[in-house]
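A single protein chain has been omitted; all remaining protein chains appear in their positions.
And now, chain A:
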Amino acid sequence: MVDMEVNQIQPKAEVQNLNFYYGSFHALKNINLFVPANKVTALIGPSGCGKTTLLRCFNRMHDLYPGNRYEGSILIDSINTLGRGVDPIEVRMRVSMVFQRPNPFPKSIYENVAYGLRLRGVNNRLLLDEKVEDALVASALWDEVKNRLFESALNLSGGQQQRLCIARALVTDPEMILFDEPTSALDPIATTSIEELVLELKKRVTILIVTHSMHQAARLSDYTAFMYLGEMMEFDQTKTIFTTPANKKTEEYISGRIG
């Protein structure tokens, strides 16, 4: 299922025999996947297929709620982040996340971006100023907000809020950013700007994105994984998945027959 070309590229993260349970519900079944470094990898599949569940394993978000259980491993730079001795907070410091609905904190634009640095004990004003500006420039928001950094982030439009959340995720120089349907609450123009941003960002980070839109997966991603009912059906280069899928289910989904 995984061809030679995929095997040659450098993996940033590798999922090995991952099973995940919400209580007694077996949500992810023996998932294997690798996420190439500095590429965009898309997770697609019909609603309820487990793509968001898989995404949230990468930064151990499931640990926040009781009754969730992982089996197997997710290696990031060869370290098993699901291992017993690993602190989920350490994992989240290296793997950022951008959510479906923009979720800026009720703080100023500046403090929203600075949040991750403040958590890490950075209080040096000069350093904060520099990092905040870098992150806002990288998220293509700087020109729009540079004159009102200390106004509430809640006054920004939905698309701006989402770019602010991306700046917030970027500021701590994460190695990987997880996007959970980042444009599904946005209008088409805001969606385009977020997509352009994702393409720009892959130069500096590895990106894993869940999307319900096959067009978005086709436009953005280098690699695509198709999931169905908690199982990994197919993983390959995006162009292969969309032109000559190996799996019959993938073809049915791509052509709109299931979903």
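Structure notes:
Just so it is clear, contacts are C-beta pairs under 8 Å (C-beta built on N, C-alpha and C of every residue); 3 or more make two chains touch, one makes a residue touch a chain; residues count from 1.
Criterion: contacts and distances are computed from a predicted model.
Taking the options "ABC transporter ATP-binding protein", "Carbon monoxide dehydrogenase", "Phosphate transport system permease protein" or "ECF RNA polymerase sigma factor SigK" in turn, only "Phosphate transport system permease protein" matches the UniProt protein name of the chain that is not displayed.
Although one chain is not drawn, the whole complex shows that of A:21, A:70 or A:105 it is A:105 that touches it. When the omitted chain is restored, the residue from A:18, A:61 or A:254 that touches it is A:61. For the chain left out of this panel, the touching residue among A:12, A:39, A:131 or A:168 is A:168.
Residues of chain A that touch the chain left out of the display are 59, 61, 64, 89-90, 92-93, 96-97, 99, 101, 103-107, 115-116, 118-120, 154, 165, 168-169, 172.
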